[in-house]
Each structure stands twice: as C-alpha cells, then as structure tokens.
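Okay, handing you the structure first.
Note that this complex is displayed minus one protein chain, with the remaining chains in position.
Which chain is which? They are A and B, in the order written, and residues in each are numbered from 1.
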Amino acid sequence: MGLTPIQHKLLLRRKIVDRLFVALGAALAVFCLSVLAMMIAALIRDGSSRFGWSFLTQFPSSDPEIAGVRSAFVGTILVMIVTAATAIPLGVMAGIYLEEYARKNWFTAVIEINIANLAGVPSIIWGLMALGLLVQYLNTGRSVLTAGLTLGLLVLPIVIVATREAIRAIPQAIREASYACGATRLQTVRYHIVPYAMPGVLTGCIIAMSRAIGETAPLVTIGALTYVAYLPPPPLSERPWLLGTVSGLTFSEEVRTTPFAALPPAFAVGATRAGEIEFDVRLEAAGPSQRTVVNVEDSATLTPAGLAEAVDAVQGVLARFDDDGHLRFESELDEWFLISRDTTGIVEGLGMERGGGRHGFLDWVNSGFTVVPIQMYDWVSRPEGQGFKANAAAAGILLVTMTLAMNASAIYLRNRLRRSIRW
Amino acid sequence: MPTGLDANNSERRDPGAGGPPSGGRGGPSLRRGTSRWGERAIEFLLMLAAASSVLITIGIVAVLIKESMAFFREASVREFLTGPSWAPAFEPPAFGIRSLVSGTLVTTAVALLVAIPVGTIVSVWLSEYAKPRVRETVKPALELLSAIPTVVFGYFALLFVTPALQWLFARVGIELPGFNMLSAGLVMGVMIVPYIASLSEDAMRSVPAALREGALAMGATKFQTAVKVVFPAALSGITAAYILGISRALGETMIVAIAAGQEAKFTFDPTEQAQTITAFIVQISGGDLPHESTGYRSIFAAGLTLMLMTLAFNVGGFLLRRRYKETY
Partner (left out) sequence: MNVATPAVDRPESAPGSGSAGGGPLKARVESLNFFYGKFQALKNVSMTIAENKITALIGPSGCGKSTLLRCFNRMHDLVPDHKYEGRITLLPDGDNLIGADIDPIAVRMRISMVFQKPNPFPKSIFENVAFGPRLRGITRKDELMAEVERCLRAAALWDECKDRLPKNAYNLSGGQQQRLCIARSLASRPEMILFDEPTSALDPIATSRIEELMLELKSSVTIAVVTHNMQQAARVSDFTAFMYLGELAEFNSTNKIFMNPGKKLTADYISGRFG
C-alpha cells in the first residue's frame, strides 16, 4: 500500500482505538440493560414469596404476612381513569388545534413554549401546585379526583406531542384532496385527520398512562394516604353505614386544618357491647374504617379516666368538617355516643342527625385512596426489622408488570403502525 | 350541463353554503352566508384546550409564589439563603436552605458523573457503529429502562446497591451508612442514561451523511469522524439532552427519598446521608405539620428554589446551545 512504517503504526493505533470504542459502547449499553435485568431479578427474588392472589386481594395491614395491595391496585386503576379522562381529551384537542388551526403568531408561540416548559417541570412541583390549587383553593380534597387531575396535567405534554406528531405524519396532499372536495376545516379534521392520526395518538396515550402509573411524588404531596383499608365506593352502591352530623362541638382552627393523621383523638364514636367498647372511628364519609376494640372488664370501668385511656388507644381519628362546622361521620353501630377527651366524659345532648341511602354515581371520585407506588414507598420506608421488604418487592413486581406491559404494547403498536398506512 | 340545483345541495346541514339559487345562476350561491358558527365554536374550544397550558403554567407559578410569600412573611429571606441548618419542624424552626441545596446538588452531580459519560458513549455507539438490527433492539430496551417507576429504582438503590457498596467500602475500611447520597446518585444516573442516550443519538443521526462521508473519505476512522465531526455538529442537540438530564436529576424525588435519607445535612461528601429539596417536600407533605404553619409552607419555598435552580440550568443550556448551533 505504500505506507511508511510510522504511518502504518499510527493507522494501526487508530484502528485499535476504534475497536476499543465499539467494545466500550456495547459494553456500557449491556451494562445498563443488565441493571434493568438486575432490578427485575431483585424484585422477583425478594417478592415472589409474597406475590400472589392473596397479595392482590388483601388490604394493607400492620402484619406483613397478610398485608396486600387491594386498595392500592383499585386506587391505581381509578386514578388512571380520571387521568385519562383529563389528559386525553385535553391533549388531543390541543394537538389538533396546534396542527390544523393555529396561525403562526405570538399567541401560538407562547402556547408552544409553555407546553415545552411543562414537559420539564419536576413531578414534585406538580404535587405542590395541586396542593395549593386543588386541595386548598378549590377544595377538591385528597381524593381520586385531585390525583387524577394532577397526573392528567402532568402527562398532558406527552399526549399533545404524540398527537402533533401523528397529525404531522399525514401528508399535505390528503388535506388538499379533502378541501378540494369542498370540505370545511372541521370536516377535514373529523373525517380525515383524526381517523388517520388515531393509531399514533393511541400509542402516545398508552405511553402517557404508563408514565402516570409510576408517579409517586405528586400524589404523596397532595396527601394521598398510605394506610387505606377500604375501597372507594362503587357507583350506586349501598351505603351500609349511617351518616350522621354532629353539631355543637367546637374545635379550634388548628385542629380543623390539621391533616387527619395527626389529629389527637379528641373524641370518638363508640358503642358498648358486653365487655367491650367498640370504637368506630370512621368519621368521614367513605373514609377509612379504623375499628378498634378495647376490652373493658365491665361497664363499671367506664370511668372518665378509663374512657380517656380507651380513646387514646384509638389511632387516627378522622374528622371532616362541613361548611357549617358540623362534624360528619358514618357509623355502623346502632347505639352510640360521643366520647370526648377534652370534656369529663361522655358528651351528651349534642345535635345528631342520621342519614343513609346510596352512594352517588361519582362518589368514588371524591374518595380517599392510595396507589401501588405509594404503597410500595410506604413499605420500603419501614425499617427492615418490620419485615415488609417482601411486600415492597411484591408491589414492585406488580408495578413493573403494569408499566412494562403498557410500554411494550405501545412499542408494538408503533411498529405495527409503520407497516400499515404507507403514505 | 350539470347543474348544482339538486335538492341535495339544500340538505347541507350548515346554513353557510347552499341557500336557494336565484335566477341566472349556475349553481348555489357563492356568497358567504351566515358564518358557520358551529365550526367557530369548535375552533374556540380547541383553542381553549391548547391555551390551557398557559393557564397551568400560571397556576404553578402563582401557587409557588403565593405560598412562598406567605412563608417569607414569617421566616427571613436572609436566614433562608445563608442559615446553617434546616429544621422546620423544630421549636424554634431553622430555615436555612443550603443543606437541602447541597443534598440536591451532590446527588445530581453523582448522577451526572454516571449519566453523561455513559449516555454519550452509548449514543455515539448507537448512532455511528451499531448495526440497524442492534439499534432497533437496544434503543427500545433502553426506553424500557426509563419507563420503570422511580420507586422501583429507589428500592433497588436502598436494598441492593447500598449493601453492595457497603461491602465494597468495607474492604477498604470505610463504613458506608445505610442511607447515603452515593447509592442514590449512582442509581439515578443509570435511570437518566436512556434520556441522554436517546436524545443525543437523535441529534447525531440528523447530522447529514455528507459530513461523515467527507471525513471518512480522507481516511479518518469512525472514531475520529465521530469525535471530530459528528459530535461537534450535533452539539446543540446533545447539549439539550444534557440539560434534560440535569433537570431530571434535580427534580427526582423517590430515589433520593428512599435511599439518600431524610436528614438535612450540609455536606458535599457523597458517602454521607443527606436530604434533597424533593425528599424534604415529600417528607413534610406526608407528615404531621398543620397546613397553616410556617413549617408546612416551607415546602413551597423549597419548591420555588428548586424551580429557580432548574430554570437557571435551562437558561444556561439555551444560551450555550445558541452559541453552538450549527446550520448545515
């Protein structure tokens, strides 16, 4: 070839560098993928002992052997429904507007910059916004609705971008043909743009939903509960509980705005049965039922002190005050009375009303809830001695299964798409 | 001669076109009739949907500023910026944010020390070397990595990486605490690699083949072409990828909340435990403080700080990109 020995050596060295680089690149890629594999393997190793049908159908509990994700799983699905109902219509409509209607002016530029910005907002900031705006200002509470709205807005940019890309893929010739037939812009959008973009939009929606499933930080921030041992009420289901309103109790402003988990049990609703006082502290419509049974020898021990002790044994009294300052609660107990620690004993003579009936169609939307990633976070955060590691891992298996299934189907859809309509 | 005078024409639902053809016309009237209000209404609705993004941004900014202002009525800005410790739940509370900022910066730095080199090398390999078949498999697989929820990464960091690191460090005589920024940062880095790799690869692939061919024709190896020609040409897009990675790392919550600890400490030693801004927000909002208290409101001030940090990096990145923008 006519190279001098020095040139030959340099060339060889460059070629070696080249080869080394390929090896390095491939090795690093393999490394990352092996981390993926290790994570999944770790979850399976740690969680397969707990994962199973009972895990999916049991409520959480302080006993790791029986604690399950029933409420979390249902909560995830319900929150996803609200998320989809928020993000998909809003995102698709915005995408259609930006691609088919918007003129190139400053207004459009502002919108586009905004969408790009929103895509980069850290998820915890979404939680703060939801806290300030929805929970506190609009008073939607710590409910499925708030969670769904928050996540829906969080994934909105994903849906918008997917919609725009799907619409952009439609050749201009098709639009021209439609207009040349005498169609208006809306008719073109309705009969051509939307149908042809649908598969791409669908893929984008699946990706958006899979992102939303795994989001934990915003939901913790809005105060999603970690210990939820009930399910949001299905539409039109019967209210098995009596609904009562208590009036005449005064509570300080501080007590009223404290998150319930911290409210010291100032009172409880209880009933006596032989030998035990049963407290049903489900003091919020569709709130968690935290029944605690405290044994007492006989009714003679219903002294104020004894009652005070009994009340202290109750964990987490939940209070919800309506606009008139009344305390709303539900109770399954037939005969009951109010016990208040602040007074000398049984509080009587308070105004009580009983209600009843059926849950509304959308009551579940306003209900407290939890989701699988929060449940996992809760379990992971407990000290190892408590034995919840397997539960956390099992929850992780569930979570990973859901997200990978959705992502894989989106990838599959995208590949199917490339083969179907060849423009 | 076909006339448009079919009865069909007047069946059009909207009142715009059609209308009774008058004498001397070849077809239905061409005049604009009553404007198609149905169409206008739908266009308006669509516009609202798009404009909602602006409202959302305003909402975020408004909430952060309003609550932060309420916070700064109680706590002093001076202490916030320069105070030595962060203890909002104590009596009296201490509101010096630098511990949280240091926690955030250290974990981010560790993550980027992993993500940027690994992500860049993998992207160059994917874009310049890997065969199309390989690329078609590896790229989606990396996307799957980034699709895993961050709680799972947190679990992995706490219960797998930390013990492994502890074992490793023990062999050199260092005791690594159960919660530390190193584990969290490393795992966070791996999580961010797909973002950087994917975006950088896109940027490099859109460099025209002509540039590559020019270099290769002069006898350069692929490596030299990649480093000296393609990478600089794609620098704008690659910088955007890095900025995205930085934003992601700054804003990450669950991995650090689970694995890095919940104790705010002003330290730059990654082997120590610390709390990031994000982990703090999660801790307080899941906890006991009453909503009207200053301690609670501090999460908004912390969030505002985080947003400003992210904004600073984004603007810096934007300016950098403008400098390096290539037009070809």
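To be clear about the criterion, a residue touches a chain if its C-beta (ideal position, glycine included) is under 8 Å from a C-beta of that chain, and two chains touch if they have at least 3 such contacts.
Note that the coordinates shown come from a computational prediction; the quantities given were computed from them, not determined experimentally.
Chemist: Which residues does chain A use to touch the chain missing from this display?
Modeler: Touch with the absent chain occurs at residues 103-104, 171, 173-184, 187, 191-192, 196, 421-423.
Chemist: In the complete complex, which positions of chain B touch the hidden chain?
Modeler: Against the missing chain, chain B presents residues 1-4, 6, 8-9, 11-13, 16-17, 24-33.
Here is the rule we go by: only the chains that are shown with their structure count from here on.
Chemist: For chain A versus chain B, what separation do you get between their C-alpha means, in angstrom?
Modeler: About 20 Å, centre to centre.
Chemist: Contact residues on chain A for chain B in the complex?
Modeler: Residues 14-15, 17-18, 21-22, 24-26, 28-29, 31-33, 35-36, 38-39, 42-43, 46, 89-91, 93-94, 96-98, 101-102, 110-111, 114-115, 117-118, 120-129, 131-133, 136, 153, 156-157, 160, 184-186, 210-211, 213-217, 220-223, 226, 253-254, 257-259, 261-262, 373, 376-377, 380-381, 389, 392-393, 396, 399-400, 403-404, 407-408, 411 of chain A touch chain B in their complex.
Chemist: Can you tell me which positions in chain B touch chain A when the two form their complex?
Modeler: Interface residues on chain B, with respect to chain A: 14, 36, 38-39, 42-43, 45-47, 49-54, 56-57, 59-60, 62-64, 66-67, 118, 121-122, 124-126, 129-130, 138, 140-145, 147-156, 158-160, 190, 193-194, 221-224, 226, 244, 247, 250-254, 257-258, 278, 281-282, 285-288, 290-292, 299-300, 303, 306-307, 310, 314.
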